[in-house]
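Removed from the display is one protein chain of the complex; every other protein chain stays in position.
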Amino acid sequence: MATSDSCDREELILRFSETRKTTADICAHLEIEDLCIQPSAEVSPPKWHLGHTTWFFEELILQQYCNDYNRFDKQFSLLFNSYYKSAGLHWTQKDRGNLSRPTVSKIYQYRQIVDDAIVSLLENGIASEVAAILEIGIQHEQQHQELLYMDIKYILHCNPNPPAYSPLPLESAIEITESWRKLDEQLVNIGHSDNGYAFDNESPQHKAYLASFSISENTVTNGEYLSFIEAGAYQQAKYWLSMGWDWINKNQISSPLYWQNIDGVWYEYTLHGLAPLEKNAPVVHISYFEANAFANWRGCRLPTEQEFEHYLHSTDSTVSSHSDALHPIRASDATNQVWCWTQSHYSAYPGYRPFKGKLEEYNGKFMCNQFVLRGGCVTTPHGHYRHSYRNFYQPHQQWMFSGIRLAKDLS
Amino acid sequence: MATSDSCDREELILRFSETRKTTADICAHLEIEDLCIQPSAEVSPPKWHLGHTTWFFEELILQQYCNDYNRFDKQFSLLFNSYYKSAGLHWTQKDRGNLSRPTVSKIYQYRQIVDDAIVSLLENGIASEVAAILEIGIQHEQQHQELLYMDIKYILHCNPNPPAYSPLPLESAIEITESWRKLDEQLVNIGHSDNGYAFDNESPQHKAYLASFSISENTVTNGEYLSFIEAGAYQQAKYWLSMGWDWINKNQISSPLYWQNIDGVWYEYTLHGLAPLEKNAPVVHISYFEANAFANWRGCRLPTEQEFEHYLHSTDSTVSSHSDALHPIRASDATNQVWCWTQSHYSAYPGYRPFKGKLEEYNGKFMCNQFVLRGGCVTTPHGHYRHSYRNFYQPHQQWMFSGIRLAKDLS
Amino acid sequence: MATSDSCDREELILRFSETRKTTADICAHLEIEDLCIQPSAEVSPPKWHLGHTTWFFEELILQQYCNDYNRFDKQFSLLFNSYYKSAGLHWTQKDRGNLSRPTVSKIYQYRQIVDDAIVSLLENGIASEVAAILEIGIQHEQQHQELLYMDIKYILHCNPNPPAYSPLPLESAIEITESWRKLDEQLVNIGHSDNGYAFDNESPQHKAYLASFSISENTVTNGEYLSFIEAGAYQQAKYWLSMGWDWINKNQISSPLYWQNIDGVWYEYTLHGLAPLEKNAPVVHISYFEANAFANWRGCRLPTEQEFEHYLHSTDSTVSSHSDALHPIRASDATNQVWCWTQSHYSAYPGYRPFKGKLEEYNGKFMCNQFVLRGGCVTTPHGHYRHSYRNFYQPHQQWMFSGIRLAKDLS
Partner (left out) sequence: MATSDSCDREELILRFSETRKTTADICAHLEIEDLCIQPSAEVSPPKWHLGHTTWFFEELILQQYCNDYNRFDKQFSLLFNSYYKSAGLHWTQKDRGNLSRPTVSKIYQYRQIVDDAIVSLLENGIASEVAAILEIGIQHEQQHQELLYMDIKYILHCNPNPPAYSPLPLESAIEITESWRKLDEQLVNIGHSDNGYAFDNESPQHKAYLASFSISENTVTNGEYLSFIEAGAYQQAKYWLSMGWDWINKNQISSPLYWQNIDGVWYEYTLHGLAPLEKNAPVVHISYFEANAFANWRGCRLPTEQEFEHYLHSTDSTVSSHSDALHPIRASDATNQVWCWTQSHYSAYPGYRPFKGKLEEYNGKFMCNQFVLRGGCVTTPHGHYRHSYRNFYQPHQQWMFSGIRLAKDLS
């Protein structure tokens, strides 16, 4: 049996344990009531994330590689499988909030039992195959940590007087100056270079031809977005995609998701509580429709995901380490504050090969009617992000930490 | 100031306090998770009932008659007003489960504050006007106690392996023999006779002419209903109202709400847990559509509400005292086990006058597309029921404790 | 074989032929385009009525009693059966407008073939059983003549510049004076007295006790209804049933169906074209919700159907003969101008027995969530109406010629 050496093993156990603890920490100071409900079909109850991330390790590791492991509860496979048809039936996503049981307390027991079993398994040596799946499980759980922040924010804001999630005060936004970076036409390499972990959708690395273009060094600010609103852009069809125009009218959308106008003054709900809108902070929680309309209004366009990736490599940007701030305040960072919509549809790279086995369903089957976002955000877990990372959402969705970076043709 | 004497006052305070305690007791042994969610638009989270019944006293008594009372929380008026347009804006019913706050614990604080304020107010003497509203508030809270049982049952059963609500075992059903009561044609008095409390919809008492008819001494049993299923009646349009036929086909209904067929054996979910179907027990949790189809299949009909009320007066039936059983087991009782669908649309009695003030909205505005049920059920609070009582639901609803009593023409 | 005598037979053939001709005449001066479309699920393409009324005779008479008759087209049974489950599959009502074939011309051929076959059959003598069904078929076709006017009006008005149906000018409305009729309490006979034709839902005649009441000699006028609108009643929840309030808000209803406010002036679309609103004419095309709210606003109520029938018998009202006017102009007629909403749910009379055979489905299965209208209207065919006649629609429907007659308690 090919095993990784003990040093790697200890590091893996440590990362596994820390990741598991971080997830629980995110939920720790919430009320049980906050962990149960599902105010929108796309938002999951936090307790479901606690269960699902656990099921992932149980289903893909313990059930496969641990002979003496018995499922904690046979029905959890039904309840906590998200969408893996090859792993059997799964509960309908929009009905996750219809389950009062298992209780939060029961799910924490489940986490403990599975964690103990995983650590036991690892302590006996790790086959490289298991290590690979464990790594995916850790990365998967980090994705759900960001989803937890998104869902918790949405859940709390549904209350008429939404409480702050974080006990810390919201930091002030940093002032910025406009700046554009010009990049010449060239054949570039796009995708993951095989150093370190990546999801299947980032591979294989491949060539792409880019014409010369210019890209903003800053993400669009609340102040800039406010000008767009005040110019009446939500009332003018010419800036909008046809589907976007129908969407804003049907749903009466006229500002980013968490903006609120109280007696003529704009406020924004953040995980640090409701706060007056900061004009210098990056605009966040907007749909693709809005990002695209804003770019049209400005006479610019959204970058492609290839342009974005090429731009990231061209900077000396390293993702700044995750602070305690849970709201973007720096519009001048290359990364790490808001995910930026690209104009690229989420599609397979040339030569794409999905993960094997049940994990084949991880990414490929969602390559339809979704757009790629790049760049990371304030709630992306430390160490999770890389320049080849492809995030993706449907064009009407707003509840992720999404913003705008503009691009322009040069010709 | 016209006040009731101290003896009446003490009795009223006692009934108020007991009613309030009973509501909390119903929720006491549930998990917080069970109290928060709303798996169906017509089902409310139990914590909402805890808040709403409290708001009723705060809004209609403390806000009107208690000068030094300050609302516990200004937003509770929005959140816990059910549908009283004259009392300001109210939260949309189907979105009650989208609120994680206030927490259950906060709502219990709210109950305590309001209870204390009411008792203080009462101890200083009670104007008859206040006493009248307090009585309505107590009756109103009793209605919500029955709703709590209905909603809790629905919530628990949505879980894949639904837990029992009651720690007690389900009692065995009592065997019955078929028996019909014949009643001659006559001009009868229908409605409340002015002795004791009644809702506005039970008045005024008025004359109605009834032709002779026969009515069953028993409510229809599970065994009889099973014959209806086994005869293929759910597949034969001729027994069904047109809307009912569409409803069973669209929603794939083929048995009462809580019936479940496991490997060819019928079970029923009860508040005492899942149990094999008892053939002698009354069928319960059926829609008007099903009740009407069953009656057609049997060559009978449903009684009118006037016939039902006249029948009740003709028996020596007193509502048997509320036991600990939370599931019907006696099909031969005149009352108190299952509410029986009548063929009568819920309409105003001749000369009907609604309650005054905000309470005008209590009953009258729902007199559309609902059918009257008569007779009480196992979860109706002790002392709440009377023969003139008019319960009402939409023809497709199943989650109340609804059953069937058959009638026949005699001519 | 029991046959009616030749005199009756000739009269029956004549009435059959005239009825058939009248239906075709109603459609004669429309364009083919007007006969094909279905702008609302409840409205049928006129060509469908032409086919369905023909199928009725083919299915219930020719197929049963005429050995040498072969169906004109086997698929017409599918297409032109409305809702008789016992007559096999039928096309979904809301999809009638999805059929381009058969063409109008083909359907007229179908009418001719069936008419000829029926007349041939009759000329050989008529069994009383056949005569009875033929009578139902004639009455049925007359019902569809009124439906044709309703549907044609709706179809034409969907066009941005709706053409007049009738070439005649709209007659002026007759002025009226307010007058009420008082009726004392008594035990009355309700229902059809067995002289002449009646539908099954009008029988059996039975006793009902009525308290004393007062009823308006006039139907509510446009002028009175305008006062209701101008008083802001559509914006005040207190006048409305809960379902009605939701309905007007969801559908943004703020006036009767065919009213239109152009630059501050009210117009009404009529079958004689768009015309300035006549204040003295009866209000027409309103829902039960609106009728009920209007009555509340006026401090009155709607009559019950028993009160209405009793009132009709108390007048010397005979239904005035059908003129060429296709819009109500006399508010003071006891009958024949607009159908009046009653507060009575459409239910079975005590001892009700439906028609036999396939016709069992004619009426009984619709006794759910519909309210009774009484009195006839300008598009009711001559000779079709009688005082015991029960028309019925759902409480939100507006496209029939529906209006209001007010009643009051006297005590």
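Letters A, B and C mark the chains as written, and numbering starts fresh at 1 in each.
Going forward, a contact is a pair of C-beta atoms (placed from the backbone, for glycine too) under 8 Å apart; a residue touches a chain by one contact, two chains touch by 3 or more.
Values in this document were obtained by computation on a predicted structure and should not be read as measured data.
Student: When the whole complex is taken into account, which chains on show are touched by the absent chain?
Tutor: Its contacts among the visible chains are A, C.
Student: Using the definition of touch stated at the top, determine which of C:161, C:179 or C:195 touches the missing chain.
Tutor: The one listed residue touching the chain not shown is C:161.
Student: Considering the complete complex, identify which of C:10, C:33 or C:175 is in touch with the unshown chain.
Tutor: C:33
Student: One chain isn't shown here. Among A:7, A:28, A:265 or A:368, which residue touches it?
Tutor: Only one of A:7, A:28, A:265 or A:368 touches the chain omitted from view, namely A:368.
Student: Mind listing the chain A residues that contact the chain we can't see here?
Tutor: 83, 85-86, 187, 206-209, 211, 237-238, 240-245, 288-289, 301, 304, 343-345, 347-348, 350-351, 360-361, 365-369, 395, 409, 411
Student: Given the full complex, what residues of chain C touch the hidden partner chain?
Tutor: 31-34, 36-37, 39, 47, 75, 78-79, 95, 97-101, 103-104, 155-156, 158-161, 163
Here, only the chains that are shown with their structure count from here on.
Student: Same or different for chain A and chain B, when you check if over half of the residue numbers at their contact belong to both copies?
Tutor: Mostly the same residues form this interface, as more than half of the numbers used are common to both chains.
Student: What angle, rounded to the nearest 5°, describes the rotation that places the Cα atoms of chain B on chain C?
Tutor: The C-alpha superposition of chain B onto chain C needs 180 degrees.
Student: Taking each chain's centre as its mean C-alpha position, how far apart are chain A and chain C in Å?
Tutor: One centre to the other, that is 59 Å.
Student: CA centre of chain B versus CA centre of chain C: separation in Å?
Tutor: So the centre of chain B lies 38 Å away from the centre of chain C.
Student: Starting from the mean Cα coordinates of chain A and chain B, work out the distance between those two points in Å.
Tutor: Chain centres of chain A and chain B, defined by C-alpha means, are spaced 46 Å apart.
Student: So which bits of chain C are touching at least two other chains?
Tutor: Not one residue in chain C touches at least two other chains.
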